[in-house]
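Structure first, commentary second.
In this view, the complex is presented without one of its protein chains, the others remaining in place.
After this line comes chain A, so read on.
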Amino acid sequence: MKVARKQRLILIALMVVGTGIATAFALKSFNENLMYFFSTTDVVAGKAPKDALFRLGGMVVKGTVIRPDKGMMVRFTLTDFSKEVTVEYTGILPDLFREGQGIVAHGKLNTQGVFIAQEVLAKHDENYMPPEVKASLKKKATTEGKL
């Protein structure tokens, strides 16, 4: 390789590596802001903002979705399999909202530590399968459970 070409190649490599390092530092320092939501553990640990709106993500605990006064208000518990937070929401839930699914709620904590959501979004997981496969997986899980 000719010297001039080699120098240009090195220069380009340095430029790409340099941008990469600079971006890595920038992203590292903005890490918290890039998080789309807080986990339930963050909220219980008091890391989430007290008086401001924020997003809370977690799994809807099975059997906790209730409508206390038979109206539009729905109450459920979110978990990250370590700590739990109770959420209240009045409005229409997205198609994918169901027990055992991940959701992201936008709102704030009240004085009792209940999260009052203004918006609830369903978070889809990465699994895709036909209904029959899901049914047989469930069957397999229950028979294994019995053994």
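The rule is short, and it goes like this: a residue touches a chain if its C-beta (ideal position, glycine included) is under 8 Å from a C-beta of that chain, and two chains touch if they have at least 3 such contacts; residues count from 1.
The definition used in the following text is that contacts and distances are computed from a predicted model.
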Name per UniProt, for the chain absent here [options: "Heme exporter protein C", "SpoVR family protein", "Sulfite reductase" or "Thioesterase"]: "Heme exporter protein C"
Of A:16, A:45 or A:66, the residue in touch with the unshown chain: A:16
Interface residues of chain A (partner: the chain not displayed): 1, 5, 8-9, 12, 15-16, 19-20, 23, 27, 31, 34-37, 39, 57, 93-97, 101, 104, 119-134
